[in-house]
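Entry: chain A
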Amino acid sequence: MSYLEELKVKIENMFSPEKCYFPKENLLSFLVSNSEVRGALSYLKDVEGFKHFVMLSCVDWLEEGKFELVYIVWHPEKKVNAMVKTKIDREKAEFQSLHDMWRQICTYEREIWEMFGVNFIGHPRLEPFILEDWKDMPPMRRDFDTLHYVNEHYEWREGREESYKPRDYIGEAFDEWRKK
Partner candidate 1 sequence: MSTGMRIVDIIAYPFIAFLIGMLYMGIARNIIGRIHRRWGPPVLQNLIDVFKLYRKREAGSHGVMFHLGPIIMVTGVVTCLYFIPMLSDGRWLKGFSFDGDLILVTYLMVLGALGMALGVGQGGVPFGVMGVTRGLTRLIGLEIPYFIAIIVLMAHYNTASINKIIELQAGGLSNWAMFKVPLAFIASLFSFWGMMGASPFDIPGAPQEVASGPATEFGGKYLALMMSSRGIFGFLKLTLWVDLFMGGAANLLILVGKTFVLFVTVLFVTSVYSRFKVEQAVDFMWRYPTIIGLIALVIEMVR
Partner candidate 2 sequence: MCTDNPGVWEYIANWARKHSIWVLAYGTGCGAIEMPPTMTSRYDAERFGLRGAATPRQADLLIISGYLATKTLKRVIRTYEQMYDPKYVLALGSCTINGGMYWDSYNTIKKLDLYIPVDVYVAGCMPRPEAIIEGIIALQKRIEEGRAEGAKKYRENIEWYKKNQREVFGDEMLPDYTWNFEGGI
């Protein structure tokens, strides 16, 4: 019974996560409801010893109409990762800011606010970060068409059209390659 399995058992009866599994051998991932995220993270950080905060990322489930926030923390002694996930609504996307637990969460949240449009309540500095003076919708959302934006805003250099269309190759060629 490695340390991760014991942890899995503890978490299951403490937080009753919807899904709790091992995507990789030293990584435990569990999906909890919005209100339990802070509890889970502080439990992992203070009680279990997952001191190091690895990253916060956001996954765009367009079909379900949900954003999924993924908090990854690392245990320096046991050398294992734990991943806390939660799903928030896509249209009215907002979540409480956890920057008081780790300072660097500020930057991650700011980037997700800019790229996905998730509003973090209580965030000290929600301002444009990489995309200065960006007027369009948050670009990392899957319903944002980059090529259309590029054709509209930028000019191509002449003489590029006839050589080849990289997009076409990506489609069928990629599937044939996979079949082989």
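Candidate entries met the following condition: all candidates are chains of the complex that A comes from, given by their letters.
Just so we're on the same page, a residue touches a chain if its C-beta (ideal position, glycine included) is under 8 Å from a C-beta of that chain, and two chains touch if they have at least 3 such contacts; residues count from 1.
Keep in mind it's a predicted model, so treat the numbers as computed, not measured.
Colleague: Which candidate, 1 or 2, sits against chain A in this complex?
Modeller: Result: candidate 2 touches chain A.
Colleague: For a test of understanding, state which residues of chain A touch candidate 2 in their complex under the given definition.
Modeller: Going by the criterion above, the answer is residues 130-133, 135-136, 139, 144, 146-147, 149-150, 153-157, 160, 166.
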